[in-house]
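A single protein chain has been omitted from the complex, and every remaining protein chain is retained in its original position.
As written, the chains take the letters A and B, and residue 1 is the first residue of each chain.
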Amino acid sequence: MDNTDKTAIGRPAGKGLGFRKSLMTLAASVVFAASTHAATPSTAEVNTTGLAVTDDTVTVGILHSITGTMAISEIGSVQAEKLAIDQINASGGVLGRQIEFVQEDGASDWPTFAEKTRKLLRQDNVAAIFGAWTSASRKAILPVIEQFNGMLYYPTFYEGLEQSPNVVYTGQEATQQILASIDWAVENKGAKTFYLLGSDYIWPRTSNKIARKHIDKLGLKVVGEEYYPLGHTQFNSVINKIKLRKPDVIFASVVGGSNVAFYKQMKAAGVDFTDEKPLLLTISVTEDEIRGIGGENVEGIYASMKYFQSLDNPNNKEFVAAFKKAYGDDMVIGDVTQAAYLGPWLWKAAVEKAGSFDIDKIREEFAGIEFDKAPEGYVRIHENHHLWSKTRIGQAQLDGQYKVVYETEELMEPDPFPEGYQ
Amino acid sequence: MFDGYTSSELMSIFAMQGFAGLSLFSVFVLMALGLAIIFGQMGVINMAHGEFMILGAYTTYLTSGFFQSYLPGLFGGYFFIAMILAFLICGALGALVEWLMIRHLYHRPLDTLLATWGLSLIMQQAYRSIFGAREVGVDLPEWMMGAIPVTEMVDLPINGLFVMVIALSVAVGVYLLMYRSGYGKKVRAVVQNRPMAEAVGINSAGIDRATFALGCGIAGIAGAAFTMIGSTGPSSGQAYIVDTFLVVVFGGAQSLIGTIVSAFGISQAQSTMEFFLSGSMAKVLTLLVVIGILMIRPEGLMALKVRR
Partner (left out) sequence: MKHSPLMKWFASREGMYYLALAFLLVVLLPLVLEPFRLNMVGKYLTYAFVAIGLVMCWGKAGILSLGQGVFFGLGGYCMAMFLKLEASTPEATAIQSTPGIPDFMDWNQLTELPWFWEPFHSFSFTLLAVIGVPVLLAFVIGIAMFTRRVGGVYFAIITQAIAAVLTILIIGQQGYTGGVNGITDLQTLMGWDIRTDEARNILYFICVGMLFLCLFAARFVQNRKLGRILVAMNAQEMRVRFSGYDVAAFKIFVFCLAAAFAGIGGALFTLLVGFMSPSFIGIVASIEMVIFCALGGRLSILGAVYGALLVNAAKSGFSESFPELWPFAMGALFIGVVLAFPDGLAGLYKSYVMPLENKVFKRNKSEAVPAVSTPAAGTTDGYSPMTETYSPEKS
């Protein structure tokens, strides 16, 4: 870790000369940006805040749970982020510097996430952190990353209600998953009644709240809303309630091990999802989850995501091939994995646009950054640090893949504080 | 909440709900029997019980994979083989654990609790290293899926029925073993008076080992059965522990009948409340009621004697 030494020396100097130096480099980088990107700009120009940047390398952090209960979900994100970093390095790196990464384990434990963020920012001086998965871990990281002015690239679709200057949200916020999918169910499937079901924590509750408001606005009816503790495995009672109330759509946001139990028991209770009576629309089952649930148990359900592994476009084909080459043919790629893959690429784009690794300069440049090589297609960063992206509906097939049956024509605007839905 | 439903709809819903309660009951019985046998015999709570169950589930997973690859013709029947294998493997591991660990700790029941917790951590991580952190999907034979339609609204899940049959058979089997066999006689003798039992020539160490193995083996069968209705992952076992312990403690130590009665009571209470309340609140209320009753009647429902 020779980086640490250099930055340790670099930091106090930066403090003393801070203002003048940053003015100078600002001027320098403007001149530089006008010239060309071909030559590697000097480290003093692109890094005025003591980040771990040398003449050849730049260090970033990866912070996910490798152990504990969340490891199941987060491993895909780690793989995607490493793949993106490898690809960027192969194509010449960022501002002529190869990316090195420090990987830390959040261990499914929220204070550990906060602690490791602190370490990454203070000791490793990383230029960016790709990480966190659950809302709880992001909430734990948030005060730290804001205090030390780092930048987190957060991959998971989540409940919204947040917009930090120090986070880029590469997954969807709740409205991007929900509004279009309910419209779709109403228009294409004639849905009139809905049953909302979720695991008991903030994301399903917020999502269902948005769904309920939207359903109310459309003049339709919610016939039931219900939450079960995380890890709950007995769903017979709720299945009976669903049978009693006969909703057109079950809107499900059950997560984790409960997911497996829920779909198996639905199937066993004689519900054939391919009949679409009721139609099951979920925002929580990606290809990753289907591996644990079993394709035969979810065949016919619809999921609302922005990405499916089966998306038919050249970017995605290339991405899927590269992912399988790196991690094995039996890998599946879910929505979050793809969103995690976007993180390093969007960071690279922002750095190159800013001509600097400095967090404050990058932040200025986020709004409007585009990435047209995204596996999900074209994405653009909104000024609220979320992504413009399409909402897609896929129907689960027996082999565990989704068949895309619908996508919005336009990119959906991210709206983390949706008015009228709170 | 029942406005606008016809009486026949309500009847079928109550029938379905009764069935839901019964299948929860059989799940509880399967979970708790193995633990109750060990607890009754040795006063030891096996914190790794959930992990033994998951070992049974992984055994089922491997067996199903084996049949799919090598004996696809016999796939329909693999489940029975898997259950037997799960019983044997978990039983064998149980015996090993008893020999290595538990037998040194009989005079310190609280320490057993900690040691078996350590064991559960090791087993979980071993599953994670071997099978990966993700849940595995266990393929079921075609005949186990789906439901038997009784009336237009009432469908009986086949795998639910199957779990019930397994629970019943295991319960009957344990009853026969404990109350109608020479082994059972010895077990009861050791439970009632260990020194006297030893004095008349019963090998109490052997009985202990066999009982621990039996308890773990039953956990294995339970795990195999749960592949049909639950998830199979490294930490899935933890989801069961609190419920399982409460069922056993609520039933009262050393009383298998008590365990069954308590499983029945808790399952009916929970499924009824789940129907009228939301899922989370039903769970909290059930647990609170059980804790409350235990505070009033700490010896459990059917205890022989608890006070020391």
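Here is the rule we use: a residue touches a chain if its C-beta (ideal position, glycine included) is under 8 Å from a C-beta of that chain, and two chains touch if they have at least 3 such contacts.
These numbers come from a predicted model, not from an experiment.
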Statement: Missing-chain contact among A:I72, A:A114 or A:L196 belongs to A:A114
Message: Touch as defined at the start, partner being the missing chain; which of A:Y154, A:Y227 or A:Y402 qualifies?
response: A:Y227
Task: Decide which residue listed in B:L10, B:L121, B:L176 or B:I257 touches the omitted chain of the complex.
output: B:L121
Query: If the missing chain were put back, which residues of subunit A would it touch?
result: 66-67, 104-105, 107, 109-112, 114-115, 118-119, 122-123, 135-136, 139-140, 142-144, 147, 161, 200-202, 205-206, 209, 227, 229-230, 417, 422
Statement: Against the hidden chain, subunit B presents residues 39, 43-45, 101, 104-105, 108-115, 117-126, 128-129, 238, 241-242, 245-246, 249, 280-281, 283-284, 287-288, 290-291, 294-296, 298, 306-308
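Methods note: only the chains that are shown with their structure count from here on.
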- prompt: Roughly how far is subunit A from subunit B, going centre to centre by Cα mean, in whole Å?
  reply: 38
Message: Quick check on the complex: what are the subunit B residues that touch subunit A?
response: 5, 9, 13, 16-17, 19-20, 23-24, 27, 125, 128, 133-139, 145-147, 149, 153, 155, 157-160, 228-233, 235-236, 238-240, 270-271, 274-275, 278-280, 282-283
Query: For subunit A, which residues are in contact with subunit B within the complex?
result: 67, 69, 71-72, 75, 200, 225-229, 231-234, 236-241, 243-244, 257-261, 264-265, 267-270, 288, 291-296
